[in-house]
Every structure is written in C-alpha cells, then in structure tokens.
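For this view, one protein chain was removed and the others were kept in their places.
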Amino acid sequence: MKTASNTATRVNSRGNSSEHPSGDERFRMLDTSLKKLRYQPDALIEVLHSAQGLFGYLNNDVLFYVAHALKLPPSRVYGVATFYHFFTLQPRGRHSCTICMGTACYVKGSGEILVAMEEKTGLKDGVTAEDGSLTLSTARCLGACGIAPAVVYDGEVAGQQSPEDALKKLQSWEAEDGQE
Amino acid sequence: MDKSELQAIAGKERGARKPVCVSCCTAAGCLSAGGGDVMDSLREELSASGASQKVEVRAVGCMKLCSRGPLVRVEDTSDGRPVADGARLYEKIKPSQAPVLIRAAGEGEAAELPMVDLSHPFFTRQRPIVLENCGVVEPERIESYIEADGYLALHKVLRDMTPEEVVKTITQSGLRGRGGAGFPTGIKWSLVAKAISEKKYIVCNADEGDPGAFMDRSVLESDPHRVLEGMAIAAYAVGASEGYIYIRGEYPLAINRLQTAIRTARRLGLLGSRIFEAPFDFNVDLRIGAGAFVCGEETALMASIEGRRGNPSPRPPYPAEHGLWGHSTLINNVETFANIAPILRRGAEWFASVGTEKSKGTKVFALAGKIANTGLIEVPMGITLREIVEEIGGGDPDGQVKAVQTGGPSGGCIPARHLDTPVDYESLAELGSIMGSGGMIVMDDSNNMVDVARFFMQFCMDESCGKCLPCRAGTVQMHGLLEKIRDRRATADDLALLEELCDVVKYTSLCGLGQTAPNPVLSTLRFFRHEYEELLQKEVTLA
Amino acid sequence: MSPQKKHFRPRIATVWLAGCSGCHMSFLDLDEWLFDLAEIADVVFSPIADVKEYPENVDAVLVEGAVANEDNLELIRKVRARTKILVAFGDCAVTGNVTALRNPLGGPEVFLERAYVQEADTQPGIPRDHSVVPELLPRVLPLHQVVKVDAYLRGCPPSPAAIRDLLLSALGGEKEKE
Partner (left out) sequence: MKVTTLTINGELVSASPGATVLEAARENGIRIPTLCALEGLSTVGACRLCLVEVKGSPRLQPACVTAADEGMEVSTDTDRLRRYRSMILELLFAERNHVCPVCVANGHCELQDRARQAGMDHVRLPYQHPDLPVDITHARFGVDHNRCILCTRCIRVCDELEGAHTWDLAGRGTNARVITDLNQPWGDAVSCTSCGKCAEACPTGAIFKQGSTVGEMEHRSDRIRFISAARARKEWSP
C-alpha cells in the first residue's frame, strides 16, 4: 500500500507525462486520457472508465495514480470507484457470465438461471472464482427484453436462455480450459 | 450553415435514393439476435448481385417488434408506388437468407420468408411522434436525419422566434416530463429561463435505469440527432450554452451513435458557435454513467456529472436555481427532448390535439413480459391498458394476464380487472402506480405477486445510495420481511410491520428512490393482498 | 408452595435463559425489599428456588437472557403459555446484547469448534449429546422475536429500583383486574 503511494508521488513530482516506475506502458496511455480531460477533478469518473479500460480493473496503485494526477484525496477516489457498479477493484475471470435481471427477464425466469449458476459454481453474484476461471454477475437490464431471458456469455448476448443452457455453456468452457 | 445549405443536403440525399430500399434494424435488440451479421450479408450480397442501381441497403434503427428480430423491411417505390403499398417486414432473418431477400427486392417480388403482418394493430394502433424516424432514418448519418426535416425546427427557432416564444410554445403544447413524474416541461423551462445565473446548463437524462425499460436506448440508437436538436432548442429557450448527456455505461451502441452524432453535427455547424449564423452557441458533451440507478434522480445525476458519488441532495434548492457547479440547470429526459423538434415544427396546437385533457401527446413504452408482441410502442395518451395489452401486444400466449406493471421499481402492479384504465398520469397514479419512464411488463398467473414485490425491493436495496437511513436500512428490512412472507415463515405481525415500514420509508426518505421504493409493495398489497395472506403462518417459525 | 389464599395473591416467577445472571444479581440486590415482596406475592419458579418444572397460572415473570439454544426455546415457549405478563428482563432479553455477539461471526459450529476443539486442554471433541450441552440455535434471538413480550426492562443490568417499580406496577395492574 505504501509503495503504491510512493511510486505515484514520484511520478507526479517528475511531471505527469513521465514513465511509471513499474515500466507499465498503460500508465502512459492513462496519461493521454488525463491530458485530454485536462486533469479536471470533475472528470474523475471518465478517468476511472479509461483506467479500467486499460488495466481491466482498478487496483490501489492505479487509484493512487489517478488521485495524484487529479489532485484529489485518495479516499474520495476510492469512494467514487466503489459507488458505481461498473468499476471493479478485483481482476475479472477468464470467462464471464452476466445474467440479465431486468423485470422482463425476471418474470420469464432469469432468477432460476442465477440460482442454478450459483449452485453449480458456488459463486455469488458479482464474485470471481478463486482460480480466476469465471466471473458471475447480473445486469440490471440489457435492454434485450425482446429475447428475454437474456444472458451475456463472454460479451455475447444470448436470448431465450434456460438454466440448462447456462450450465451447458459452463461445461463447454470447462472443457475448453481443460484442453489448454 | 444556413437554411439553403440544409435544404441542399436534404435534396442531395433524396436524389441518391434508390427505388427499392432494404432497411435492416441495427438497434441493440436486433443486434443481440444477430442483426449485425444480417446487415453485413445484405451489403455483400447487394454488391455481388449488381442490383445496386435499383436497390439500396440502409442500416436503420429500431423497427419496434423486438421479439421477432432481426427485422428487415423492404420498401418498393418503383413506378411511383407509395411507400406503404410496397412495404414488407421480414422477421427473424438469418445472414444466409440475404441472397433470397436481395434477389426478390431486385425483382420487385416478395421473398418466401416469414413476414410480419404490417396491418396488425401492433403497427396500426401506434402514433409515432417521438419514434417518427425510428427504423426509417440512418442513425449514423446526419444527412439522413436532415432529409427527414431534421434541424429545421432549430433553424426556425433561432431565426424566427424569441426564447420567450419558444418557452410559450412548449407550455401551450401541454408537454409533461417523460421521465416519470410528469412535471410540466414548459414550467420547468420558464423557471430556468427566469433564473439569474452567470452560466446555465442543459442536461439530458439518459440514465434509463428501470429494469425492463429500453425506450430511451432505442431513441438514442435510432435517432440521436432528434435529442441533440431538442437540447439545442431548449438551450436557446433558457439561455444556456453548454449541455451534457448523462448516459448509462451499459449502452455502448447508443454512446457510440451519440458520439458520431455530436461529431457530425459539430462539423456541419449545427452544434458549436453561431449556429445558423445566429448569436447562439451550444456545445454538448457526453458523460458516461457507471452503473447506479440512483443517478436517474436529478441531484444525484448532477453529483455524478461533477465526478462525485451519486448521492442525492435535499431539494430545495432545485436544479433550476442551484444546479451543476451551482449554476441554473435544466434537466429533461431523452423522450422529453425528443418531443421538442416536432412540437416546434408542427405547432403547440397540433401536439395538444393528441392525448387527453391533462396528458398531451404520446408515450413510448417498452412492452415486455408475458405477452405475444414484445417491443417498442408509441401510443397516444388516453389509450387503455387493454388496448395496449390485448390488441397491440396480442395478449398472453401461454396464460391469463394477471397484472400490468408500470413505472418499474417506483411503480405498481395494475390488476387485470383495471385494464380499461386510460393511460395518463392521473389515472395511473389513482391506481397506485405511475406513468414512469415507460417500462410496461405484463405478468400472468405464474408470477406470484409477493415475489414480484420482493424482486423490486431487492432492486431498490441494491441501488440505494446509502446516504439517508430510511432508504438504506428500510429497504433491507422490507426485503427481509418480503422474503419471510414468500418463504412461509411470517405471521400477521410481520405483515403489519411491513406496512408500517412502507409508510415510514415513503414519507421520510430523502430522494425519489426511497420515497417510491415501497410502491410495488403497496400496490400489490392493495390489489393482491390475498396472495400475501395465504402465505402467513399462525405461529412464529424460526429460520 | 402454600395453597391459594382467599384474597388475591399473585404468583410470580423469574427465569434465567442465555445471560450472565447479572440481572438476577440486581434482583437480589433488592435485599430486604424481597421480604416485602414475599408478603404480597408467591415466587413460584426461579433459578434461586429449587423448582424443576415451570408451573401453570403464573401472573408475572421476569425473563433474563436471550434465546440461544433449544432448551431456552422450549422453556420460553412454556413460560409464555403459562404466564399472563411476560417481562423481558435486562438487555440480553430485550436486544440479545452480549450473548448475541456471536451472531455476526457465523453459525454455532464455528464456536463449538473453537471452544471444544481448538481451545481444549484434553480430549478435544464437540459434545453431541444434547442432554449435556443443548443444541445451539443458528442465531441468538431477543425474546420478542420468539414469543409475545408484554413489557421491556432495559439495563445491563436493570437497577434494583427499576425492577421493584416494574414488579409493583405489574402486580398492581393484575390486582386491579381481580
């Protein structure tokens, strides 16, 4: 934790566009976003969007970096990052299964899909498996109500899903990963 | 940019049209059913077939009957035929069917593919104003919007009207906010117009958060310029020069299309400085939400635009006095802004002639749930729920319609026996529901109302920001009691406690989320109390 | 127990569930007033009296402690069925208090494991004979989550004066009804 703070401070003291001591290129790309947003503290959410796009998730190192760059207190950056569902402070799994819990999907049985997946994987909504294989999550509404219930597997929307469909998909991922 | 240039763009666009137009829906509903591949195949097939002199393929927005997507419409206007005569709507199209479609289109024949009956009430009972361009114009091409009279209203306003006249027109039209509460739009505008503020802002609330609602998304994906034009007119009317569209991060396609729309409008001088050579500047920026339902509440939304946690603040002060960064701010939702250009183009009287005494115009609904025709509909205010559910929606294919839910987690369940209620703000409120932003979910016998109430309560509990105690802790307790009732562990005392909590949370919460969170419970208790009572136990059962 | 006299003589009881007995200590701190109490009422059941079975027709009972195990549960239900006025006596009975501190930490197995296995000096092993160690409930509950409670006496422990005042008003109320 303290190292994170120190690295970020050092970066800042040498100017915003310098390289991050970790040598991670992505910080340079984050600098580009920061510059585009003119280091405005108001743009915190936009910056976090870019950071998550680059790093996949927001770890403390990144959050400190953002706080220093925008001259914001770290606690405020953390507070904002944890307020919004879209931001994640943990790395995501190799595969993702997002079950739509919009009303249209729920009345057509998406709740049962979630229960089946939770029982099978032992994961809860929003949790990533310890081995990093899968992130199970729910969405408030994908707007795909016409094909309810909808499930997003690795970014692909599938309609008219049943618990069996979801479990089958899970098996196919396990088989895939087993081969690798 | 002046009017002649605008007309020149429209003329050029019209001149380039081909006699036969194949339109493929590229809104999210059809894309998630494979519409993107259909679009690509149609384009490839067209260039391979050599029919491009006669046939064109257009990537349009939502064609409304989402449950039958991907949808492709073919309109044949060769030999001067009116569009309506030669229109065919094909459903559930696969990429492999592109050759058949293109060949048939070229030969002016119907393809032997499943077709939707365009004379079905689903289409004929609709009254498109907001959705007039939806499924018609190409959302990624500003020229297509201009061809459909786009930006004419903005021109008229800037050249021929004073800001006061614009506000007056909107007031006279009787338009009320389409975000849910139905506050008169003209009054809201006049408050901001009158406010003394160094700077003013226009905010478009596109944080469509109700689960089961996709009206705003469809409008933004299908006709984004309409919203920009409405915002620009509003900016002129109230004296603002900057605007923000706060849009859900879950809508990447709508974000993308808005970005394109802003870029192209700026390039043509329809946004920026001295628009239409008038002393009027207006710029729009996007702010991407990050997944918080409460940000639909206007004070929370502003906090989020300012880069803070989306916590609501007590009102007053209202945004009209003390909005973004302390400046006077006008906030309307997508559908409200989408109504502005047609009102100014066609007049307040024309708009006021549609709808009822107190609810003018139309309302867009996302019709979903246990119903045959799922999709996007726009209907005149005053239409009955029965007409929507049974005629437009085609009823419940599997069971008996039991209730219609409107207003999402802030709304209520209206039982089947009240289906003859007209759809207007007051009538829905009398039944303990609200118009809401436009989600309409049909439920049947297989849906237990206690569980429906629990579902919405879970939503409110997950989305509570945590700032005020009654909402933060009250939703948790109400959810627990609903679970207890559903699981047959509750007694009559628990039900009484639930009702007391509903009262407390409704009247003591800080913002609309908490104040309306008990609504799904109260409305199901009002109409389906027996479903609760059937589950109650005489003795205390420990978990 | 003396047979019922002609004039009304209230039958009172005190019960000790999951608590530290501090509330009973406070009760005993009423000292000589206890003689006065004996003048006006019969104490028909109490941890300080050797009565095995909770009797029928009790007018008022002070229940100390929360409901933490099956024995507590069985007893409190019996107490409720046989008593007119049930008083939640002290913070454990009213809120769960210190006895409920286990609730946030998980189910009973966690504590049994800790107490009888990890911390055991000799012969580690969880006693499964519930006649020896009663089966723990999943959560410790305040009385009113289990049975109807008529009056609440807060305090850890409630002061002797508060106990006396409550008893007098409860007994007075019953007397008036006669």
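Just so it is clear, A, B and C label the chains in written order, and each chain counts residues from 1 on its own.
Basically, contacts are C-beta pairs under 8 Å (C-beta built on N, C-alpha and C of every residue); 3 or more make two chains touch, one makes a residue touch a chain.
Fair warning: this is a prediction, and the values are worked out from it, not measured in the lab.
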Among shown chains, those touching the left-out chain: A, B, C
Candidate in contact with the missing chain, chosen from B:A87, B:A372 or B:L497: B:L497
Hidden partner chain, touching residue among C:I40, C:L75 or C:V98: C:V98
Chain A residues touching the omitted chain (full complex): 1-2, 4-5, 60, 63-64, 73-79, 82-83
Residues in chain C touching the chain absent from view: 88, 91, 94-98, 100-101, 103-106, 139, 142, 144-145, 149, 152, 154, 156
Contact set of chain B toward the excluded chain (per top definition): 292, 309, 313-314, 461-470, 472-477, 480, 497, 500-501, 504, 507-510
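Keep in mind that, in the parts below, only the chains that are shown with their structure count from here on.
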Chain pair with the higher count of C-beta pairs in contact (B-C, A-B): A-B
Interchain centroid distance [CA atoms averaged], chain A/chain C, Å: 52
Centre-of-Cα separation between chain B and chain A, whole angstrom: 27
Averaged-CA centre spacing for the pair chain C and chain B, given as whole angstrom: 60
Shared-contact residues (touching 2 or more other chains) in chain B: none
Complex contacts: residues of chain A adjacent to chain B: 40-46, 48-49, 76, 79-80, 83-87, 101-108, 111, 139-148, 150, 157, 159
Residues of chain B that touch chain C when the two form their complex: 540, 542-543
List of chain B residues in touch with chain A within their complex: 28-29, 32-33, 65-69, 209-214, 217-218, 249-251, 287-293, 304-310, 366, 368-370, 374-375, 405, 408, 439, 441, 443, 447, 452, 455-456, 459, 463, 465
